[in-house]
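Got a structure for you, written out below as structure tokens; questions coming shortly.
The complex appears here without one of its protein chains, the remainder shown in place.
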Amino acid sequence: MSILDRSGQPARSLTTRLFEPPAIGRMAPGSKFIVYSLLIFWAAFVLFPIYWVLITSFKLPIDVNRGPVFLPWVDFTPSLHAWRELFIIDYEDTLKAYFNSIVIALSSTTLCVLIGSMAAYALARIQYRPKLGTILLFVGSMAAAFVVVGRFGVDWRLSVAVALAVFYFLARALRRRFKVSVANGDILFWMISQRILSPIVVVVPIYMMFQSVRLLDTQIAIILTYSVVNLPIVVWLMYDFFTSIPIDLEESAQLDGATRITTFREIVLPLSKAGLAATTLLVMIFSWNEYLLALFLSTSRAQTMPILVAAMNAGERGILWWSMSVVIIVMIIPVVLMALVLQRFIAKGVLLGAVKG
Amino acid sequence: MNGKQEANGGERTAGAAAKRLSIRDLNKSFGAVHVVKDLNLDVEPGEFLVLLGPSGCGKTTALRMIAGLEEADSGSIHIGDTDVTRILPKYRDVAMVFQSYALYPHKTVADNIGFPLKVRGVAEAARAEAVRDAAAQVQMETLLERYPRQLSGGQRQRVALARAIIRRPAAFLMDEPLSNLDAKLRGYMRAELKHMQHELGVTTIYVTHDQIEAMTLANRVAIIDQGVLQQLGTPRDVYGNPANLFVAGFMGSPPMNLVEGAIQNDRFQSQGVDIPLSGQDFAGAATLGFRPEDAKVVGAGEGLFDGRVYTAELTGEQTLVTIRMGEATMSIKMPKGYDVDFDSEVGVRFGSEQGFLFDTQTGGRIEARVVAAS
Partner (left out) sequence: MTAVSGRSDNARPGLLAPAGATAGLPFRVRFSEWLDQQSRQLFITPAVVMILVFSIFPLVASLIIAFSRIRLRGGSYQVTFVGFRNFNKQFFGSEQFHFLGTFRGISLLGWIVILAAAAGILWWLYRYTTTSFTKFGFVGRLITASLGFGLALLLGATFFSGHPFGTLVITLFYVVFGCAVQFAIGLGLAFLCAQPIKGRTFFRVVFFVPLMVTPIGVGYAFRMMADTTKGPFSPLWQWVGLGDFAWATNAWAARIFIVVGDSWQWIPFIFVILLAALENVPRDFVEAGQVDGASGWQIFREITWPTILPVAVTVTLIRVIEAFKIVDLPNIMTSGGPGIATESMTLHSFFSWRALDLGQSAAIAYLLLFITVVSCVSFFNLVVLGRIRQT
């Protein structure tokens, strides 16, 4: 038996009143308080380091070194000293890095999204049945080429060319013998699984490769590398997006006389705007912020912003916190602006599709 | 209006002339499933042919093979004098209306209708003119700047039709184009579709699982089951003279009543049934069929056989009486004023031209008739 109060309602304890929802879909004041405090706490945790970097960029070295000061105009006098140093005195290096970063991020994202969506579309809509035998033959001939280079010191270009020729003729001759073939799903898995590769596994050969074609420390080298590193993300996200487009639309276009390329350009891409936006944003963030590969592949001319950040760690003289903060802030601004513009695509759960498992 | 169109499409009239479409021994399998088996069809120029069958019977696959969206395993497809079996969809000169309409959501109505001409490189001005004409034909000329999402189901349907019309193709292929509309609109669009096809005189193949659509639209109906053509004929023919058990059981609403039994010594016998037959000699398991509207409920002992009333439902225009006789259940349509007590013993009577006999094993017709006592 529940105890009834004077109005005949069950007496509601304080906990019930605070935490029992008054109606379905509404929140009790107690729960609301807890939810808001947790959210605000986390917002503070997220924003504080950025705030600290921001105010550090307006500090003089002395303000940094004398211990923590928090509020501009109250604790310390904000100064544009670090900004002036980077954008007026040393503007050449800063602008070069900024320009490099922009060029590299934009080009590699464009290249990567273009190539990746083409492959994703092909895998979503065209049946591929490459023979397993042909693939093994290719791997075998390449391995043979490597062994020949390693053991006998033959020039690698000659060796690879011969191996490719041998592969081509053997593949033509043996084509009918191969029975087992792989399907689109296998190719898709192969492409996506490339993301498992840690850059450190491949960066040394890539370094040597670019060195041998004299492309080291150029934007092209970094653009190409970033494109490949991010390709799995594009293929994954866009494959999922393309398969969700009704195939009727493409078949109708084909009957109407459109070529596959026209269909892709006129029908498929415009319908994938949301997916493309989310993918572009993600890839752009990754290439804009990447450090390790850029460190390997650039020395001076092709330096990007993350390298410039690291360069503010001036060894003997300690870290130039104020300048470094400036660089970090100018790196964050464009990405945040872009993310705000594209925010609704992320919020819509566009990224969700691909991870549905 | 017609004259103007003629002048307009002058250089494209080759495609506008109605063409014969013939299909020979067409086969298609998906893995182990044989979806279309030895299909043979001849569609006359300007004819409206309906492929009718339950879902999954292979009718859509047959249509898609004609369009070129699926490849035939064997057999041939001719449009006019051209063998198109191994030719890409876009060279076949056919237009297709999809069940989903397949309107491009990011293009306006005008751009949707004009798309077939755009990809063929027709100049902007000529295209706009053609779009206006095609839109006028489906009464959509005032909504050209809208997007598909701003249109009602019926309007989308019209845009899809206009996009098919604009090319003046050798044949229209339609895959259940009305099934996404509500019942009322469907009846209206059906009439409009029929009228338009008649006006344009384009050979049309229309796929549906709705027998009313088939009966009302078609010049001829092809009934397909499990990939095999069951019967090809005029709607009247298919309904009034079913070639086999499947067609008998598929057509009509409610479908033909079927009583399983056996024929022995020129008599059809089943539980409580013993009817004399005339015509083809046959012995073995057989099924007797008759249409609900052809039979009458009469007093016990006055008909061909007796049964017990299970229910009687007034549907408005008539009374549908369900009668149980042993294992079998049958429906009979009686006038709306008719009334009968549940569980009462009644007789069932129909004329000798109205009873059909089928071989239960093969499903084929037996050319025998019921000898009906007056």
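We call the chains A and B, going by the order they appear; numbering starts again at 1 in every chain.
Rule of thumb we're sticking to: a contact is a pair of C-beta atoms (placed from the backbone, for glycine too) under 8 Å apart; a residue touches a chain by one contact, two chains touch by 3 or more.
Please read these numbers as outputs of a predicted model, since none were measured by experiment.
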| Which residue from A:Leu18, A:Leu60, A:Ile102 or A:Ala122 sits in contact with the chain not drawn here? | A:Ala122
| task | With the full complex in mind, choose from A:Val53, A:Leu132 or A:Ala274 the residue touching the hidden chain. | result | A:Val53
| Options A:Ile89, A:Leu136 or A:Met208, residue touching the unrepresented chain | A:Met208
| task | Determine and list the subunit A residues touching the chain excluded from the picture. | result | 24-27, 31-32, 35-36, 38-39, 42-43, 45-50, 52-53, 56, 64-68, 70, 115-116, 118-119, 121-123, 126, 128, 142-143, 146, 150-151, 187, 190-191, 194-206, 208-209, 224-225, 227-228, 231, 235, 259-262, 264, 285, 288-289, 291-292, 305-306, 309-310, 313, 319, 321, 324, 328, 331-332, 335-336, 339-340, 343, 346-349, 351-352, 355-357
| request: Touching the hidden chain in the full complex, which residues of subunit B are there? Just list them. | output: 68, 71, 81-83, 86-89, 91, 121
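Basically, only the chains that are shown with their structure count from here on.
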| note | Per the touch rule above, subunit B residues touching subunit A in the complex are 67-69, 89-90, 94-96, 98-100, 102, 104-106, 115-116, 119-120, 163, 167
| note | Counting only contacts in the complex, subunit A reaches subunit B at residues 246, 248-249, 251-259, 262, 266-267, 270-271
